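Handing you this structure, nothing more for now.
Yeah, one chain of the complex is gone here, protein chain that is, but the others are all in their spots.
So, subunit A:
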Amino acid sequence: MRRDNIYTEEEFPSPLAELWQNFKQSPIVMVGFSCFAFLILFSIFSPIISPYSPIENNLDHILLPPAWHDDGNVSFLLGTDNLGRDMLSRIIHGTSLTFGLSFVVVILSMIIGVIIGSLSALTRGIKSSFLNHFLDVILSIPSLLLAIVIVAILGPGLNNTLWAIVMVLIPQFVHITRNAVVQEFKKDYVLASKLDGASSIRILHYSIFPNITEKIISQATLAQSAAILDIATLGFLGLGAPIPMPEWGAMLANGIDLFYIAPWTVYLPGLAILFAIIATNLVGEGMKHALKMQREN
């Protein structure tokens, strides 16, 4: 007798693979995802792609409008700023500063936050309740305000800004990990492995982490869009990246004085920030939607 189906075994995708399955259903989300991937590539290879150095002055071409303008020059595709620096190169380099660094910041705070969160989920009593209330207070302060205060302690500068944003993002990750772990601990399969004599660390590693990864990743995309905005805002306020650095927010602040004669120095970096945030938010939205579908199935 011939078997119709050779592989009778049904394959269960892991939660992460299932998330990806659901995630790639929606075309708009995939567009966002490709933009996101594109930005990551840009931020890694920015020194190779960009035509000029971001701090190179071309003093013969000061305040050149973009190439599609009548006075534009095609060798400076997006025009130049008040010191004759090529806007295109600056924006490409800015990708690695604003977008790339926000990525690093989110990963760093995710690691720290997840560790603290899962440890705190294992503790009970006064320690955990103290942590809970502490987190509530921290979460009630607006993230940008907190970042500004931390920058005030550390002093302005790009590095300090990044540390500040890491510290601001940590409580969110602690919060979400803690809730997810506590929720997962109540389930029966955890009880089963507990009865088998597994230690809590082992349960955490083998049973819980694979099941909460998708929640943490979805939080990470939300955190990233906040991080981009915070880095840019701090740069704009003059508390983040110092002036010659091609950070998008700082570029924008630099362009304000020239707003009326050279509006492209303001709207181009702004558009770049907008593009990055929209791409990140689309990915985050898709992630959320996929999570919801997963829960409903």
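General observations
In the analysis below, contacts are C-beta pairs under 8 Å (C-beta built on N, C-alpha and C of every residue); 3 or more make two chains touch, one makes a residue touch a chain; residues count from 1.
Simple rule for what comes next: contacts and distances are computed from a predicted model.
In the listed set "Binding-protein-dependent transport systems inner membrane component", "Antimicrobial peptide ABC transporter permease SapB", "CbbX protein" or "Glycine--tRNA ligase beta subunit", the entry agreeing with the UniProt name of the missing subunit chain is "Antimicrobial peptide ABC transporter permease SapB". Only one residue from A:Leu19, A:Leu78, A:Ile277 or A:Leu291 touches the chain missing from this view: A:Ile277.
When you scan A:Leu229, A:Ala262 or A:Met287 for touch with the missing chain, the hit is A:Leu229.
Residue A:Phe259 is the one among A:Phe38, A:Trp68 or A:Phe259 that touches the chain missing from this view. Contact between subunit A and the absent chain runs through residues 133-134, 136-137, 140-145, 148-149, 151-153, 155, 225, 229, 232-233, 236-239, 249, 252, 256, 259-260, 263, 266-267, 270, 273-274, 277-278, 281-282, 285.
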